[in-house]
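Yeah, one chain of the complex is gone here, protein chain that is, but the others are all in their spots.
And then subunit A:
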Amino acid sequence: MRQFMQTFFAFKIIVVVLTFFTFWAAAGTGLCRDAKTVAVFPFEMNSSQDLGFLQNGLFSMLSSRLSDAGKVDVLDRQTIDSALARAKAGGLVKGAFNEGTARDLGAQMGVDYVLFGSLTHYGESISLDASMVDVSGQKDTLAFFEQSNAMGDVIPLVNAFAGDINMKVFNRNIDNKLYARPQEQNPSLGGLQYAGGGGMPAMQASRGFTTHLKMDEVIRAMATGDLNKDGRLQVVTATDSALQIYHLEGNLFTREIQLDYASYLRIIGLDVADINGNGYPEIFVTAMTIHRQTLSSFVVEYNGSSYTTLQEGLSYYFRVIDSVDGNPVLYAQDKGRGPYAGKIYIMSPANNTYREEKAIRVPRGTSVLSLARGPVRENSGDEFLSINQHHRLVLINDTGSDEWESTEKYGKTNNYWITGDQAADRTVRDRAYFNPRIKFHSVGEDRKKKVFLIKNSEFGAGSLGRIKRFKEGRVDVMSWNGIALAPVFQTVPLQGWVSDFDIADIDNDGIEELLISVVTRSKIAILAKDKTSNIISYELKN
């Protein structure tokens, strides 16, 4: 009997201990807590622009800000998309979301809350309208609406909305500042992401970009300069056969003048610099004719009262490249047998024109349009960096040989040259695509010169079709890590393609901006105007 009692007590103790540990473990992992599930549906975007990137961004931002391990689970995008597709197919969702639809759909999905809303964008104004619906109906719907005059305010608005939800629905108080991803241990550069200097994952920045201009044309190139010596920087943009000159008023660009040129011109490059030394900077315009087999570049300058053409019909590609001491130098590449085949010269002014002063040594396959003067590596001599015809980044040493070549592809634009003579029919001729500019500029805490360049990504990695179709583009800031150039900072991916960029203090606040022209749509279609470009900026503040 005694032995039986001992065995019984031992068994009870084991059961109690096991039960305790089971509950303790469950509590520790939150299993015994009542974790709430939230379904965040894609926001409706009311805008004449394609803001697909922002729609994705809103989802990501809200997911990260609302998620709380063991307490709040936010469904992933794939699950949401599948559920939404099923609901639409089943007729549960017709047209825009409303509270009733959200509740029905949420019940069907078995979630506790449904978050939906819209973002309306008109001019520079934005309005964020959203609702957090309790599927059980026990809590009132939390509505949120806020507006702003700056596109860059989307992130603070989302922070505020997420804060409201956390406070009022989940009883969680989080300072808005904490929504920004940790950056203390990493260098920062305004609104650009930290790219880790190679290998480390990119990190989201807390600050966004500002939109200064939207245009229903494709911006082919862009440059900045004080064209009329009024002490204020102007921004010059180029569409197919016209130049537009703007200055900043508030957050928006105000157009000063549009200069129209022959309709058969197709502009692909712009630079602004006072090369002839008369105090007024010239605008060097690289242009092709519409056949895209002949160059017809020209130079424009403000003469005190109007913009006049100094030179025209020039068979050169132009690029102004800063020398090591920071002075602008005009480089020109002759037409050659193709965009990557002509000789490149340093040009000097001579009697209202420009003459070839000296040829530089560069490898075959180099285009002056995507050439910049280093040094890339510390303590090295004359070095150039270029993006070659295969879109590889090439480090060119002082003997004109390629010292290093990237494995990744950079550059790419939608500006192209018709090449090949095997078929007269232009519909099947090969195209040689131009690469955009590269620029060296001192940024970051170390104030060392870093490389700014564009990276446009194609659908299907460019493996389908002769025509480039871009998915997204961004600007990378790179520096030499001892063995290769590696990204240090980068902008968020921008839907469409980045056609050009420049670095200048356009708002005259003592902080330079990275100015980017983004082409979001560039289709050609009968009876439809389907082209949109934007100019946005990031502050390059440490």
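Just so it is clear, a residue touches a chain if its C-beta (ideal position, glycine included) is under 8 Å from a C-beta of that chain, and two chains touch if they have at least 3 such contacts; residues count from 1.
In this section, contacts and distances are computed from a predicted model.
Between the names "Porin", "Cytochrome c oxidase subunit 1", "Sorbitol-binding protein /mannitol-binding protein" or "Multiple sugar transport system permease protein", the one given in UniProt for the chain missing from this structure view is "Porin". Within the set A:65, A:392, A:439 or A:474, the residue that contacts the chain not displayed is A:392.
When the full complex is taken into account, the listed residue touching the unshown chain is A:428, out of A:359, A:428 or A:511.
Touching the chain that is not shown, out of A:53, A:170 or A:264: A:264 (per the contact rule at the top). Along subunit A, the points of touch with the absent chain fall at residues 262-264, 289-291, 293-294, 296, 315, 335-337, 364-365, 388, 390, 392, 405, 421-428, 462-467, 523-526.
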